[in-house]
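Complex shown without one protein chain; remaining protein chains in place.
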Amino acid sequence: MEVAEPAGIYVYSDTELDRAEGEAIESLKAHCQQPIPDPDEWLEEEVRRNILLTSIDFMLNWARRSSLWPAICFPACCAFELIAANASRFDLSRFGMEILRASPRQADLMITAGTLTWKMAPQVKRIYDQMAEPKWVIAMGACGISGGIFRSSYNVVPGYNRIVPVDVYVPGCPPRPEALIYGIRMLHHKISKGRAIEG
Amino acid sequence: MILALSGKEVAAQLEQQFPGSIIESSENNLLAKSESLLDIAEYLKSSPELDFDYLNYITAVDYYDYFEVVYQFTSLKHNHSLVLKTRCYDRENPTVPSIVRLYQGADFQEREIYDLMGISFNGHPNLKRIFLWEGFHGHPLRKDYL
Amino acid sequence: MILNPSLNLEHYWQTLPPDWPGGFWWHWLVFTVIIIAFVLTLVMGYIWIERRGMARMQARLGPNRAGPFGLLQPVADAIKVLIKEDIIPANADKIVHWLAPVVAFVPVLMIFAVVPFQDGALLADLNIGILYVVAISSVSTVGIFMAGWGSNSKYSLLGAMRNVAAVVSYEIPLMLSVISVVLIAGSLSMNQIVMAQNIPFILLQPLGFLLFFIAGCAEINRSPFDLMEADSELVAGFHTEYSGMKFALFYLVEYAEALAISAIITTLFLGGWRGPVLPPWLWFVLKVIIVFFVMVWTRTTLPRVRIDQLMALAWKFLFPLALINLIITGIQVLAWPEALPGVMILVNIAIMVILVLLWSRFFKLGWGRVEV
Partner (left out) sequence: MAIKTEPFVLNIGPVHPSTHGVFRMRATLDGEVIIDMEPIFGYLHRGIEKLAEERTYTGVIPLTDRLDYIASMSNNLAYVLAVEKLVGIPVPERAEYLRVIMAELQRIAAYLIAVGAFLNECGAFFTPFLYMFREREKIIDLFEMVSGQRLLYNYMRVGGVSQDIPEEFLPALDKFVREMPGFIDEYDRLLAENEILLARAKGVGILTKEMAINCSVSGPVLRASGVKWDIRKADPYSIYDRFEFEIPTGEVGDCYDRYRVRIEEMRQSLRIIEQAMEQIPSGTVKSEVPYLIRPPAGEAYAHIETPKGELGFYLVSDNSIAPYRCHIRAPSLMNLTVLREMVIGWKIQDAIIIFGSIDITVGEVDR
């Protein structure tokens, strides 16, 4: 049997872009060996606020927590529990979360559903950097918290908190949608304690 | 049921066609010289009574002394299969001829073996890392990978 | 005028045409406020209807935590988006990037200047009302293209390109089907068109309504023609790089355009504010909401067409049908100016059915690779 040799089939693009990507990964890997501390200072803070500021804060926080739009960052298995949470039975849209913004610039919340590899890490960091303030991160699943079952692998980042600061950890492999919703409720509590105006 | 062809029978055929190309053969598989791999694959694919048109998988195993590259072919028409193996003893720069020109399905698998096992495939049009990035040190599936 | 405080406003009021009620400035002020309030309120209502309606159609509940029945959900969204960080990409063309949402938003708001909320209740009863609408509504495309170009992102640029292509093609069937309405009404003024609708024009112009609805949906990029922000392909289309308040403006534009198109459809085809029992403005709002609901319905049901099929639809289906519709309407208006409406309705509906069936038999959208 003669193998037809289609023209142009085996022409691939140059490796320059790949090399640049590799360098980015290596430099990120060198910089992100320690976990980033969780942004939890608000827990200790007790501040005196007057009534006006409190009610403004209340309104802003209410708005923020009522319309958390998740960014799309679903590397692996947990994504399907996240989609299940979004689907009819668990229905995240009750909390106004059904708008999955594909563009990170319009999203508020990154739900990191799945294992993070070093090759993926620069992109996740980039998504996080592209999101507009205020922004939050939920680390979903064992892989997102610590690398989980794949922690000992050569290409797996042991937890998203090496790359981005994480607000809420939802354990499980994968967490059930109920667990995810509980995590989101916890994030709501956290948001409602935030202060928009220093005082 | 897919009939697993006896390596010995096929080896006899191949020995006629390409003398000295088969190192050893058993009931399950046959071991070919890596230099004559391309010829054998071409014969397996074009011979009407064998007609191996479907490549199941390619994989490589690290046995410390040598690398073994394993091919399994199936004939969708005759419903039989064959396991073909070849070895390369060079640990520094192991090379095996590429069969991409015959079986395009080998494209990503050969790249995968190149990436994870460090065996380069002669004649592959686009042999570069597939899963790991350019500049990754070492080949993880080798047994001596740290 | 404003700069000169000593100017005698009374003098101006007297020189105004007599059909401006209550004097020029008061009229201007009141209706500007009304229009802005109307657009903002109804856009929020639209967002709520779309999210709740879509959720119901997809066997979900939809937002129900913010306020009763989730009614405050759009308010929460609005507040949140407005106080979010506003990012301008480093490589963006800053001025164009900054100006784009404004250029896109203002024309949409300006459309409502000629939309009558009830008899005579409109900002400017232009005698070329509908022409003004068609002219001004195309301007927001410039804003969208500026957004695509200024963002310096490939997805944005592709989205903007698609939008321009769609709008340029769909203007023609849109305009042609409007002309048929104008022929019957005998006026370009929106208010006069409403006054002429003793029976809604949707019955006299069923084909015209269909063409206008499809072309209008395509023009404002509602699904199945939402190519410019196609979620599954172009991430977020032309506003991929926008965040915060500017994104809010684009979000507003999207729904305000839908509102504008449904207001125009209401005015041209559904009898505008006319209706029994209820007050006229309520009729208007009700009809607008019904039209929008149909748009939500199509969005949840239909897949998206491809860009060349979008063009094919405009030039192979809508354009010839609109021409034929125009000719038939012209003949009808000329030959039987006093014809019984009942007969006209039946004849026109029959013509529509025959034409649509014939055309869908002659032309397919095209399977496989179709180049236009």
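Just a few scattered comments:
Going by the order they are written in, the chains are A, B and C; count residues from 1 in each one.
Here is the rule we use: a contact is a pair of C-beta atoms (placed from the backbone, for glycine too) under 8 Å apart; a residue touches a chain by one contact, two chains touch by 3 or more.
Just so it is clear, the structure is predicted and the values come from calculations on it, not from any experiment.
Within the full complex, the chain left out of the display contacts the shown chains A, B, C. One of C:59, C:168 or C:327 touches the chain omitted from the figure, and that residue is C:59. One chain of the complex is left out; on chain B, the residues touching it are 1-2, 53-57, 59, 61-62, 70, 72, 76, 79, 83, 103-109, 112, 116, 129-133, 140-141, 145.
The missing chain lies against chain C, touching residues 54, 57-60, 154-155, 158, 223-224, 226-227, 230-235, 299-309, 360, 364-369. On the side of chain A, touch with the chain left out of the figure occurs at residues 3, 6, 9, 11-13, 17-18, 72-77, 79-81, 83-84, 87-89, 100, 102, 114-115, 117, 119-120, 123, 127, 149-150, 152-156, 173-174, 176.
Everything below uses one rule, namely that only the chains that are shown with their structure count from here on.
Chain contact topology: the protein chains form an open path, each linked only to its neighbours in the line. For chain C, the set of residues that touch two or more other chains is empty. Of all the residues in chain A, the ones that touch chain B in their complex are 1, 3, 5, 10-12, 15, 18-19, 21-23, 25-26, 118-119, 154-155. Only residues 51, 55, 58-66, 70, 72-73, 75-81, 83-87, 231, 235-236, 239-244, 247 of chain C touch chain A when the two sit together in their complex. Interface residues of chain A facing chain C in the complex, by the touch rule stated above, are 59-60, 62-64, 66-67, 87-88, 91, 93-96, 98, 101-103, 105-106, 108, 130, 132-134, 196.
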